[in-house]
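Working notes, beginning with the structure itself.
With one protein chain withheld, the remaining protein chains of the complex are depicted in position.
For reference, chains read A, B and C in written order, and residue numbers begin at 1 within each chain.
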Amino acid sequence: MKILFQRKKFIESDFINKFSLNNKNSGAIFSFIGKVRPKNQNNKVLSIDIELYEKMAHFQIKKIINKLMKKYFIDDYLVVHRYGRVKPRENIVLIVVASQHRKESFRFGEGLMDWLKVKATFWKKENFANGSEWVDQKETDKKFIDFSL
Amino acid sequence: MKILFQRKKFIESDFINKFSLNNKNSGAIFSFIGKVRPKNQNNKVLSIDIELYEKMAHFQIKKIINKLMKKYFIDDYLVVHRYGRVKPRENIVLIVVASQHRKESFRFGEGLMDWLKVKATFWKKENFANGSEWVDQKETDKKFIDFSL
Amino acid sequence: MKILYFAKLKQLIGKSEETICIKQKKKISQVINELKKRNDIYDFAFKETNSLQYAVNCEYVDLNFVITDSDELAIFPPVSGG
Partner (left out) sequence: MKILYFAKLKQLIGKSEETICIKQKKKISQVINELKKRNDIYDFAFKETNSLQYAVNCEYVDLNFVITDSDELAIFPPVSGG
């Protein structure tokens, strides 16, 4: 039951193996990794800078999680999100969820990502050879969230 | 784009890290791990035996994947499923999917698990202290599959 | 024709495969009726195993599917992998 914001880069196995071992009795482990894509519409992305309002990001993610936990019975979760400068192909976000049955993990993990995309206070700026640009929130991301929560 | 059936036990990172590295330019990596739960309704599970009709399992999984790939644009997938004797808390199945955007991976990975559960020719037998029992297919699993595929 | 048995059905019949000769085309239901008539073991195995499924050359089919001698027929309970 951890939410981590870190500057340092990480690889999946730093977290997933340990998480799975810690949840020995769970039948299902879901994970999602979001990475920096090296291009945005044919513009080479040199790096991205992620700005964070930490207190609020933590508060909002916790709030989503509390709502999701009322709806889906899960054993454990882990959220890792980077901030600061991140290079193409590096991981930005990792969500891992353990549950008895797979559907609970899927719904929890997907719902958490959907909400995180529109509520968690992170902002990305993409750095190109000829300048930088703040990343807009995707219109599609708003459509995914389950307002019944 | 691999489907592996193996007797040998495995840990997540044997596959997920390498898969993510192989798919450097993907923005999303989904993974699902199914593990043996140590109990079935308060009966301690000592081990499970997984029987496999290999040729058909391969054929059926490939068929599902081909259908899913027409609907969801993904970069890569990996399916690992064990057979033979498996101990509680060990991994049975691993699905990893890479895509540009997360929803494609989610839908592909979840759809693949749903179909695998009702079409892939594996059978589980649970071994208890006082005997063995073949595992029935879950009624709920039939409800999840998307027949439009 | 090769017939494969899996899981509980295989356990009850006591073998995983056998070869039978099919001179003319037959429905799967006919093949199974003939197997059941062989002896009590087959009869019991087929009665004891619920909601059997059938596959010919790796494709799921139903009891009315017509098979020939070159086919591979598999009979098994609903799968439970994953």
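We take it that contacts are C-beta pairs under 8 Å (C-beta built on N, C-alpha and C of every residue); 3 or more make two chains touch, one makes a residue touch a chain.
Quick caveat: nothing in here was measured; it's all calculated off a predicted structure.
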{"item": "Visible chains in contact with the missing one", "value": "A"}
{"item": "Residue among A:Q6, A:N66 or A:Q137 touching the omitted chain", "value": "A:Q137"}
{"item": "Selected residue (touches chain absent from view) among A:S47, A:Q60, A:Q100 or A:N127", "value": "A:Q60"}
{"item": "Touching residues (missing chain, whole complex) on subunit A", "value": "34, 50-53, 55-57, 59-60, 81, 92-93, 113, 116-125, 134-138"}
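The definition used in the following text is that only the chains that are shown with their structure count from here on.
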{"item": "Farthest chain (mean CA position) relative to subunit C", "value": "A"}
{"item": "Chain centre separation in whole Å, for subunit C relative to subunit A (CA means)", "value": "49"}
{"item": "Intercentroid distance (Cα basis), subunit B paired with subunit A, Å", "value": "23"}
{"item": "Touching two or more other chains - residues of subunit A", "value": "none"}
{"item": "Shared interface positions of subunit C, touching two or more other chains", "value": "none"}
